[in-house]
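For this view, one protein chain was removed and the others were kept in their places.
Entry: chain A
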């Protein structure tokens, strides 16, 4: 509860601000814009990894599961156990791969067994002409094989090889699609994993499992540790070029947003400092008078800093409201999703606005303290 003296001082402060409302409005606008950009940008910075998580997944899988202890394959039951340790709501796709060598018209090829419904999720960058195999005895071939062997969609490809039980298989497979990735996949023949297992006479084994999950690099490291702690069959790895690209893009984007925020805060500071300097100049006589009737330098400084504080808090509150709208509008227009508000950023923004305003007031306050009452009260 305020006593009479405090009420009087508060009234004096407010009436002083209101009296110079046009100047103060400019400073307030500066602080509000600073706070708007601060909250808006920082909110976006916090939310961008979440917002862009799915967009980033077009880079492909970011987590790899491989057999532990130098084993050639790992059981799919163990893979499922490892995958169950990951947050299911962030999981976009889990694709097992099984590789083997075959021959077609005496030429050696690598055949890859996979689950096509998952490949689309973990490797969205694959350019597929035609369609992925949906029936037994259907395959998809890499574009290099298609060029080399002069194969096209709809044509058949004879393959022969040996199962794990050492029995020989010969099949005539129909090409339903041609895949182009610009990488090793262009030289592979892709077949549904179950069909390859039938040919190889082996069940539920995978050599590599690619996982696409919405997560930051730190989160991925945590998931890897969890899997390592809980599985002795499966060894998780980060796909570094993907995660590093994501981290690099996010880092550059965040740096840009923080830089813009810093520049705006500096401009805010200059705006407030200039306005307060003008206010001090206008109030030189008033300052001199107050000193002449007993005000100490400390009380003069306190008064101006309190005005700065009020300015900072009011501007900060206005900026918080505008900043939330600003972040929401940007998020809706750029990412097409609503933003998640970090509520602790609201008081933080108001505090930063107040601190920035007070710092901006320091030079004007110094000028106020330098006012010589004897000079300004001469009445000329």
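Simple rule for what comes next: a contact is a pair of C-beta atoms (placed from the backbone, for glycine too) under 8 Å apart; a residue touches a chain by one contact, two chains touch by 3 or more; residues count from 1.
Rule of thumb we're sticking to: contacts and distances are computed from a predicted model.
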Fill in: Record-based protein name (UniProt) of the chain missing from this complex, from "ABC-2 type transport system permease protein", "Circularly permuted type 2 ATP-grasp protein", "ABC transporter domain-containing protein" or "NADH-quinone oxidoreductase subunit N"
"ABC transporter domain-containing protein"
Worksheet item: Which listed residue, A:15, A:88 or A:333, touches the chain dropped from view?
Response: A:15
Fill in: Touching the absent chain when the full complex is considered, from A:84, A:137, A:194 or A:296
A:296
Worksheet, complete the sentence: Where chain A meets the left-out chain, the residues are 3-5, 8-9, 11-12, 15-16, 18-19, 285-286, 289-299, 372-374, 377-379
